[in-house]
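Apart from one protein chain that is not included, each protein chain of the complex appears where it belongs.
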Amino acid sequence: MSTPALELTGLKKSFGKAEIIRGIDLSIGKAERHAIIGPNGAGKSTLFNLITARFAPTEGHVKLHGQDLTGLQPFQINRMGLSRSFQITNIFPKMSVFENVRCALLWSQGYKYSFWNLVARSRRLTEGAEAILDQINLLERRDMPAGMLSYAEQRALEIGITIAGGADVIMLDEPTAGMSHSETDYITDLILKVTEGKTLIMVEHDMGVVFGLADRISVLVYGEIIATGKPEDVRGDPKVQEAYLGAALEAEH
Amino acid sequence: MELILVNLIDGLVTGLLLFMLSAGLTLIFSMMGVLNFAHASFYMLGAYFAYQISIALGFWMGLLLAPLIVGVIGAGVERYGLRRVHQYGHVPELIFTFGLALLIEELVQFIWGKNQMPYSVPEVLDFTAFSIAGNSIPAFKIFMIFISIAIFIGLLFILTKTRVGMIIQAALSYPRTVEALGHNVPLIFMGVFGVGTALAGVAGVIAGPVLGTFPGMAFVLGSIVFVTIVIGGLGSLWGALVASLLIGWITTFAKSYNIAMSDILNGIGIATPENLGDSALRDLWTVTSPQIADILPYILMVLILIFRPAGLFGKRES
Partner (left out) sequence: MTDQITTDPTKPAQRMRAGSMTITIGPWIVAAIALMAMPYIFTSNSALTIMNQMWITVVFALAYNMLLGQGGMLSFGHAVYAGVGGFACMHIMNMSDLFAAMPLPVLPIFGGLFGMGLAMIVGAFSTRSAGTVFAMISLGVGELIAACSVIIVAFFGGEEGISGDRTYAMPFFGNEFLQQIDVYYLTSFWVLVSAVLMYLWSRTPVGRMANAVRDNPERAEFLGYSARWVRFYSFVASGFFAGVAGGLFAINYEILTEENLNTASSGVILLVTFLGGVGFFFGPIIGAIAFTLLQTVLSLQTELWAFYAGTLFVATVMFFPGGLAGLLMMHVPAFKLGKANLLVVPYIKTLIPAAIGVFGLCALVEMVFHFRHAATGDDEMTVFWMTFDSHTIMPWIIAVVVTAVGFGIMRMTAPAMKEAWNAANTAGGKS
C-alpha cells in the first residue's frame, strides 16, 4: 500500500485543562476527497489548525506524504504540497484579483525570493493566473481590487489562491460558511472541478454539503472521531445519528 | 557599601519615574493596541503646566491641577484624533502619535520658548532628608518615591478591587463582549487614555524640577520609555515595572562607577594591545561605563529582542 497523503496518529490538543482533541488517528489516501464533519464545538477548526501547524499538537503526529510535520512553519508545509483556505475569508484585499492569484503562483513556479525577474514579463505566470481565474469564473473581475468582490466571489477567489500553487493536498475550512443555497451549490461545483485528481480534506459544519462531494466522511464529536466511511454508511451509523440529533435536541432547550 | 545604598535610592527614583510613564503606556497599549508615541509629550506638558500653575498658585496646586488638565487633553486627543485615525489601521495610528509628539514639542516651544523653565523644587521639600556617608539625599527624592508608590498602589487597587477596574480588565481582553454587556467601550477607551496620560502628567510634575523643564525633555525620556516596555514585554504591567526598575538601576550604577572597557577586557584575560593609539578599536577599549550609561537600555533591548523576542514578561507573539 502506498503512503497515505495525510496521516494523523494519536493527535491530541489541550488548551489549559480543556482537552479539545482527544486522540485522533486518521489516514487519508491520495486523490481522496475527505470531509470532516461534526456539530458545533466538536473541535473541527482546532483539528484543521493542528494539521496546518497553526497550533502545535500536545501529543501525536501529523504526517504529510509520510513526512512528519512537527515543528515546521506554515510556509515550509506549503512547500511540501499542502495548501489551505481559511474559514474567515483570507485574501489580499488591496491587490487586484489577478494579482492575488499571481502571488499564489510565484513559489510553485520557482521564483522564490527572486528580485531579478519581472513578474509582468513572465508569460507562464500570466497565463497560469488567467487559467485559474477562468476556472473559478473570475476572469471578468481580473483587475478589480479583491476586497470589492462579493462574498461568494471572495470565497471563490480564496479557493483559487489555495489551488493555484499546485499543491496536491488541499484543505478547505468551511468553504460554504455563510452562503445562500445557490451560492453553496456554485462553490460545491467549483470545488469538485478544481480538486480533480487531488487530495481534498474539508471541514464542514453542514452535513448536506459534503454528501455529494466527499468519497469518505469522518464525524468528529467532542474531539474524537466516532465514525469514518462512505457517505451512505456514515449517514446510517446510529452513533452519528445520535450525536447530531442529540446536539439538535440540546440546542432546542 | 554606602555608595551602593545611595545608588539604589537614585535608581529607584529613576525607575519609578519610568514606571509611571510605562504603566500608562502599557495600559493604553494593551487596551487599544496602539503604542502612544506622544506619551512622553504628555509628561512634558505636565511639567510645563505645573510650572505655569506653580507661579500663580504654588507647587501643590500644580501637582493637583496639571495632571487633570493633561488627562483632559489626552482624552480629547483620543476622542477627536486617534478614534478618527483608527479606521486606517495600526501603522497610521502610530504615525499619528508620532506626529503628535512632534507637534506638542513645537507647541511647547511656541508658547514657552526654547529655554529651560525655572521650575524648581518647592521650599517645603527643599532640604536634605538624611545623609549616607556624606551623600545627602534630598527630601524631594523621598517625596517622589512616595508619590510614585502611592499612585502605583492606587492603580493596582482600582484595577483589581473596583467595579470600574473589573470592566477595564475585561475590556482589555474582550472588548466586544464587554460592549455587548452594555458598557460603553469607546468611553472606557477614552477614560483609559485620559488616565494614562494624566499619569504621565504626574510624572512630569514631579520630574520637572529635578530633571529640568525644557522642550527636549519628552524626547530624552520618551525613547527610554519605549525601550522599557519592549524589554518588559509589550502589554505586561509587571514587565513594565521590572524593566523600569532594572533600567533605573543599571543606568544609575553605570554612571556612578567609572569602569573602563579595558578593565573589563583585562579582567577576563584579554591584554590591552600595545599600540592602541592607531588601532581602529581604540574607542572600544577606552570607552567607560558613564559614557555608555545612556545607551545601555538600548543595548539591553537589542539583546532581549534577539534572545527573548517577546520581552521579559511578554506572552509569545501570536
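Labels A and B are assigned to the chains in the order they are written; within every chain, residues are numbered from 1.
We take it that a contact is a pair of C-beta atoms (placed from the backbone, for glycine too) under 8 Å apart; a residue touches a chain by one contact, two chains touch by 3 or more.
Being a predicted model, the structure only gives us computed values, none of them experimental.
J.: Which residue from A:S14, A:S27, A:T58 or A:N90 sits in contact with the chain not drawn here?
T.: Counting the whole complex, the residue in contact with the absent chain is A:N90.
J.: May I ask which residue of B:F189, B:F226, B:F253 or B:F313 touches the chain that does not appear here?
T.: Per the contact definition at the top, the residue touching the missing chain is B:F226.
J.: Of A:E19, A:E32 or A:E99, which residue touches the hidden chain?
T.: The one listed residue touching the chain not shown is A:E99.
J.: Which listed residue, B:L5, B:I55, B:L103 or B:A150, touches the chain dropped from view?
T.: Checking the options B:L5, B:I55, B:L103 or B:A150, the one contacting the hidden chain is B:L103.
J.: Would you write out the residues of subunit A that touch the absent chain, in ascending order?
T.: Residue positions of subunit A that touch the missing chain: 52, 73-75, 78-79, 83-84, 86, 90-95, 98-99, 102-104, 106-108, 111-123, 126, 139, 142-143, 161-162, 165.
J.: By the contact criterion defined above, which parts of subunit B meet the unshown chain? Give residue numbers in ascending order.
T.: Interface residues of subunit B facing the absent chain: 29, 33-35, 81, 84-85, 88, 90-92, 94-96, 98-100, 102-103, 105-107, 109-111, 113, 219, 223, 226-227, 230, 234, 280, 282-284, 287, 291-292, 294-295, 298-299, 301-302, 305-306, 309, 317.
We adopt the following convention: only the chains that are shown with their structure count from here on.
J.: How many Å are there between the centre of subunit A and the centre of subunit B, using C-alpha atoms for each centre?
T.: Those two chain centres are 47 Å apart.
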